[in-house]
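All protein chains of the complex are present and in place, except for one that has been dropped.
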Amino acid sequence: MKIKIMESPFNPWDEMQRYEKEVLDPLYAGQYGAATVFSGTMRDFNEGDGVTGMLLEHYPGMTDQYLGKISQEAAEQWDLLDTLIVHRVGLMMPNDPIVLVAAWSAHRGVAFEAARYLIEELKSRAPFWKKEQLLEGERWVANNTPA
Amino acid sequence: MKIKIMESPFNPWDEMQRYEKEVLDPLYAGQYGAATVFSGTMRDFNEGDGVTGMLLEHYPGMTDQYLGKISQEAAEQWDLLDTLIVHRVGLMMPNDPIVLVAAWSAHRGVAFEAARYLIEELKSRAPFWKKEQLLEGERWVANNTPA
Amino acid sequence: MIQVRFFASLREEMGREGAELEAVEASTIGEVWEKVAAGKERPANLLMAKNMDYSGPDTPVCDGDEVAFFPPVTGG
Partner (left out) sequence: MIQVRFFASLREEMGREGAELEAVEASTIGEVWEKVAAGKERPANLLMAKNMDYSGPDTPVCDGDEVAFFPPVTGG
């Protein structure tokens, strides 16, 4: 169970590869039949406007605490081998990865449900805020869209 | 929409990285807010027995046709930007990746539902068969487990 | 000619990868099975395909078709 807050760009597939190699394989090689991953990427368009950049603010400490809580809740609800959450903060550009959540299990149903839980709970509870930079001016994103 | 049948080992995260870089980014950079990926890996244990290897047989031609059909069905049901399916065939070892399915969309709900559809339909309709090598002897897997 | 193919455990049970039939010998997939199965009853869970599309035992076959028989699929 790992939480990473990144202040610079990350590649979700590098993160997956490294985490499987360094953490999963030594502990669970041959046991994790299923991994489900969600990767969220910054779009250049939102609510009818072009977006040229984004500032991702968070509440350091509370962020880690809530991402840990959410991971723990998933581990209690489903039979998981491990989970990983990576979230970017700071100033980012369109097409930059924002978030990665992953759940490993022996079986696929569990992996899908847990990954979905991680991203939905992250979006509704983890203290992050997005400020979009538009061609003219900037604005805070008011609400996350429902799934 | 891409289908790959691999006769040698593949790494799912390399496949994701390459496909995003070579196919998604040139067409859709800044548009794909969401990617959901399922990766299935060979386990070393099944139905109470240790498994030391596995032969994955398929029906060449029909495999590609059905993976294409399934991808097409997903594209008709959901608002997707793209999908990718990679499946290993031939002789493999525990912890080798077997299958990768991925769905890209502007929104996460759609990406999750489509990825789930791809893997469930693949498991129930694509003509692949697994023969497990055990410590003593070998056996054909009789049925896929329900999700 | 009708090309017949067997896969996986069925191929092993049959002891061969397939067979060839003259088109006049069978007019449906079910009849193809009877010609090539040497008296073996058709398993209840047997899957059938004509020209790489899932089909049933009553599906008509004609010259040039490829008919395949196989057990439940277990990929993914």
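Going by the order they are written in, the chains are A, B and C; count residues from 1 in each one.
One rule holds in what follows: a residue touches a chain if its C-beta (ideal position, glycine included) is under 8 Å from a C-beta of that chain, and two chains touch if they have at least 3 such contacts.
Fair warning: this is a prediction, and the values are worked out from it, not measured in the lab.
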Given that one chain is not shown, what are the shown chains it touches?
A
Taking the full complex into account, find the residue in A:I3, A:L24, A:V37 or A:L56 that is in contact with the omitted chain.
A:L56
Touch assignment to the omitted chain, from A:M16, A:V51, A:V99 or A:A115, lands on A:V99
Against the hidden chain, subunit A presents residues 40, 56-59, 61-62, 65, 87, 98-99, 119, 122-131, 140-144
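As a working rule, only the chains that are shown with their structure count from here on.
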Going by C-alpha centres, which chain is most central here?
B
Can you give the whole-Å distance between the Cα centres of subunit A and subunit B?
22
CA centroid of subunit A to CA centroid of subunit C, Å:
48
Return the distance between the CA-based centres of subunit B and subunit C, expressed in whole Å.
27
Where subunit B touches two or more other chains at once, the residues are 40, 119
